[in-house]
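Every protein chain of the complex appears in place save one, which is left out.
Moving on to chain A:
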């Protein structure tokens, strides 16, 4: 595989992956945003979907309008003098997610503390002490992969994922953090729960968080969490 970047990689009859970077970095986001904007203009109605992720964009197009070669040629032109979209990043929304950190809804707090050598209070402090960027959405509608967490919070995924993680659960794994927009299976370490509505089909833009957004978890008391509509039902662990 050639290491020269950017690189176009075939992704089926109606897709190209544009690889802009090799490594995860917050600075990637402004380049990816710029390319996504250019694609929307250049492909117009022939564009089907753009899936941004950490280092790449997957572009899918209508193969009745464009051949793969024609789509590649368009992308090559767009890459030619690409500049990072710093306005897009500055315009990336800032979100504060009220989060109740508590072992009843964050059943991995204690184990994470043990694994990282921190106290539970320190885990909460470190996790809520910095803001994160949204690198990608995936896994489930509105599920935002955010990072990077403090190296001191680096924890592997669970060996065996849980069958059901409650909606709003705030979690970490491998220097990333996320909040579950719906109850799904999940293998991340649960620290608490947010009352923010992360995915709402009634909302015009559906997902609260978008790639490039900035997110901060704000610790709130149980009372405040409940007052804002949070569900305090403890996670039931089946033996």
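Rule of thumb we're sticking to: contacts are C-beta pairs under 8 Å (C-beta built on N, C-alpha and C of every residue); 3 or more make two chains touch, one makes a residue touch a chain; residues count from 1.
Methods note: contacts and distances are computed from a predicted model.
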Chain not present in the shown complex, as UniProt names it (candidates "AzlD domain-containing protein", "Amino acid ABC transporter permease", "Biotin-dependent carboxyltransferase family protein" or "ATP-binding cassette domain-containing protein"): "Biotin-dependent carboxyltransferase family protein"
Per the touch definition above, residue among A:49, A:73, A:96 or A:121 touching the missing chain: A:49
Which of A:114, A:138 or A:156 contacts the chain that the document leaves out: A:138
For chain A, the residues touching the chain missing from this view: 1, 7, 9-15, 17, 19, 23-24, 48-58, 60, 63-64, 67-69, 136-145, 182, 199, 201, 206-207, 210-211
